[in-house]
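With one protein chain withheld, the remaining protein chains of the complex are depicted in position.
Labels for the chains are A, B and C, by order of writing; each one numbers its residues from 1.
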Amino acid sequence: MRDRYGKLTVVSQTQVAKDSYELVLEGSTVGQMKEPGQFLHVRVDETEDLLLRRPISIANVDLAKQQVTMIYRAGGAGTKRLATYETGKSLNVMGPLGQGFPVDEANAGDVALLVGGGIGVPPLYYLAKQLVAKGVTVKSVLGFASKQDIFYEEAFRELGDVYVTTVDGSHGMKGFVTNAIDDKQLVSDVLYSCGPTPMLKVLTERYRGKRAFISLEERMGCGIGACFACVCAVEKGEAYEYRKICTDGPVFPVGEVVL
Amino acid sequence: MRDRYGKLTVVSQTQVAKDSYELVLEGSTVGQMKEPGQFLHVRVDETEDLLLRRPISIANVDLAKQQVTMIYRAGGAGTKRLATYETGKSLNVMGPLGQGFPVDEANAGDVALLVGGGIGVPPLYYLAKQLVAKGVTVKSVLGFASKQDIFYEEAFRELGDVYVTTVDGSHGMKGFVTNAIDDKQLVSDVLYSCGPTPMLKVLTERYRGKRAFISLEERMGCGIGACFACVCAVEKGEAYEYRKICTDGPVFPVGEVVL
Amino acid sequence: MDRLRVDLPGLKMKNPVMPASGCFGFGKEYAQFFNLNELGAIAIKATTPEPRFGNPTPRVAETKAGMLNAIGLQNPGLAGVIEKELPRFNDYDVPILANIAGSTMTDYIEVAARLSTEKNVHALELNISCPNVKQGGIAFGTVPETAAELTREVKAVSQVPVYVKLSPNVSDIVAMAKAVEHAGADGLSMINTLLGMRIDVKTRQPILANTYGGLSGPAIKPVALRMIHQVSQQVDIPIIGMGGIQSAQDVIEFLLAGASCVAVGTANFVDPYTCPTIIDELPQWLDELEMNTVTEIIGGSWKRCKTHSLSH
Partner (left out) sequence: MDRLRVDLPGLKMKNPVMPASGCFGFGKEYAQFFNLNELGAIAIKATTPEPRFGNPTPRVAETKAGMLNAIGLQNPGLAGVIEKELPRFNDYDVPILANIAGSTMTDYIEVAARLSTEKNVHALELNISCPNVKQGGIAFGTVPETAAELTREVKAVSQVPVYVKLSPNVSDIVAMAKAVEHAGADGLSMINTLLGMRIDVKTRQPILANTYGGLSGPAIKPVALRMIHQVSQQVDIPIIGMGGIQSAQDVIEFLLAGASCVAVGTANFVDPYTCPTIIDELPQWLDELEMNTVTEIIGGSWKRCKTHSLSH
């Protein structure tokens, strides 16, 4: 893990939607960031004011430039602090951590459906790039609350069909991602998803037993499996069986763990 | 007090000695900073990491430019934080606070002896300027630990005779300020002093009953007289009699309070 | 601004925010910054029968997100407070909560009897929990029976409602709260400071001359919230909540935990405008929470259904 811990330098910080920022960082640990769906555990504050690290997904990587992109919503105290980091500042980052989306599960020629909700959209971008690179057809369904929350629509469109939904109908289709899947009758060989738990629950019911993978969120302490903050129960396991989202996840096959 | 509270902007931050910095700030509250020996209560951290304000003396003021200078030693966590403030940043400052050195007590033609020890030297500079402006002859005795700790020697020299002492003899006379006073047989009509308590104790014994004024230090909470953190006892007063260093001081006539 | 109003025994508050005892002197210092009438109430510094000098200095030390204090109840004494401090409030229209302390039960009774007859005193706050006073204080604060007895004695002589300020340095805060409620307390103030210390690694000695001091500020907020949450579900008297409050959002958290109003201590030192700023921001918070009045929020983290008025 020594090669997954260190300082990264801020290359750019760009607001990409209301309260949402794209942060590009550069440094040697980026060399390890090959798997989409993994996350970084970010120290947002060098003092003890905000003590805990924040888990943020890898949204994109440029291995040649040793640059990684995160997209995050500045909602609470820590992400708001993160939004103040300017070009040139250095940021203490642990990662890549966890098990990402299994790119292997999609074969060249397969259709992969990527379903993202809000701030669950970012990790799907790096995934889409890798899938397209190996000849998988990517269709993306991206759900946001409102027009002002949308980011990366064009970026995804360069990689395949994109269906955007907004809860208030201010852009794209009005409704939820599942409405778009139904409406457009989107069929696929494999599903990858990240987003709010209610969305993942619906997808779990629909895709149970299929090739389908979801990425979960939970509040974390250590981020590396030592503190047991982030566990979830195993579906149909013994009462004490569990998975750690930080090390066994955040991506799990649909149906493996209890949502 | 509304006119003594607000944001000041950093004009410059300059290292003037080992661990010592000169910080120039600009803003409208500087208009109130007319009395030498008063202090500013500085919020060194906008977060809650370092909660308490730091009291720092006014070292110089340019009323025309609305600029105030502080000189401080970056010793602990807060002053080290302060040393990271760069030009253009704004700093939350309360002040001027407290009762400064009584310039009135020296008349044109008088000789005023200014005795400063270490980080007690800064407030004497603004005092020296005001005294010289009204025709008082200023002699300054400035004591430091070592050569590398000395600052503002030349600045004082422009205002009158200067005698520097260092404990290790690396510059000026070896020894303490009192050694210089004895050696040079410095006589004066009025004494003003600021520095470590042992030094002030010796001066108190020597100048008791004379026109002599000393500036005290104590850990503070509120800085405005509300919390009773900074009290000292009154010499020969009732057991419960006290003075607050933040509002009744920091400057007191020699012999008024117990050191 | 009736949305912010909170009516508590003796304290008809325009809004739920008061400065905490010991952190606001007797008001005159902060009156230089803003009009004290903006406040919901004012808790003034502890009064003891005789003038007290308090502890030797240093009396404060900084800790992460907090501070320690060991002032030692310095105050001008009962006569001094009545003659010099209380008359200042003649010009204001803001309820005063007079904090009282002492070394013996007789001390408390003496101060309570006299101070509660003052027209500028609307309620008493029994400081049974000051961790910085060597004798007295601490014992009252950690033994339910003694606290109850003190409450009963003070209630017997007081002309105004009595709030008991609880110490957090106890194994069972609910037992303490119930004991003083049973003894007739009209309300509770919680929490006082946690007992702590710092050591100067250079001198190798405690930073505070008193060795130990009371920990206050954001560091103790989670402990305060927990205790208020526990106690408010078990008593029928209102709670003045405090411990690390810095912002309007903190106030909401305390009200949700079960406090009926709040006191702001340490934050005044960081920003003298903390109280008025919070008061200004509260209506906006009510809007965001889709609440009409402050009283609807009280206990919202544990109440089943919204209550429309404060029953106690």
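Keep this in mind: contacts are C-beta pairs under 8 Å (C-beta built on N, C-alpha and C of every residue); 3 or more make two chains touch, one makes a residue touch a chain.
All values reported here derive from a predicted model rather than from experimental measurement.
Although one chain is omitted from the display, it touches the following shown chains in the full assembly: A, B, C. Only one residue in the set C:I252, C:V270 or C:V294 touches the chain that does not appear here, and it is C:I252. Although one chain is not drawn, the whole complex shows that of C:G77, C:P283 or C:G300 it is C:G300 that touches it.
The chain omitted from view is touched by exactly one of C:T104, C:T211, C:Q234 or C:Q284, namely C:T211. Residues 48-49 of subunit B touch the missing chain (whole complex, contact as defined above).
Of the residues in subunit A, those that touch the hidden partner chain are 1-2, 5, 43, 48-53, 77-78, 92, 94, 218-233, 238-242, 247. Where subunit C meets the omitted chain, the residues involved are 63-66, 68, 142, 169-172, 194-199, 201, 204-206, 211-212, 215, 218-223, 225-226, 229, 244, 249, 252-253, 256-257, 285, 289, 300-301.
Throughout what follows, only the chains that are shown with their structure count from here on.
Across the assembly, the chain pair joined by the most C-beta contact pairs is B-C. Relative to the C-alpha centre of subunit B, the farthest chain centre belongs to A. Between the Cα centres of subunit B and subunit C there is a gap of 36 Å. Centre-to-centre separation between subunit A and subunit B, using Cα means, comes to 55 Å.
Annotation: 46 Å between the Cα-based centres of subunit A and subunit C. The residues of subunit C that reach two or more other chains are 64-65, listed in rising order. Along subunit B, residues 48-50 each make contact with two or more other chains.
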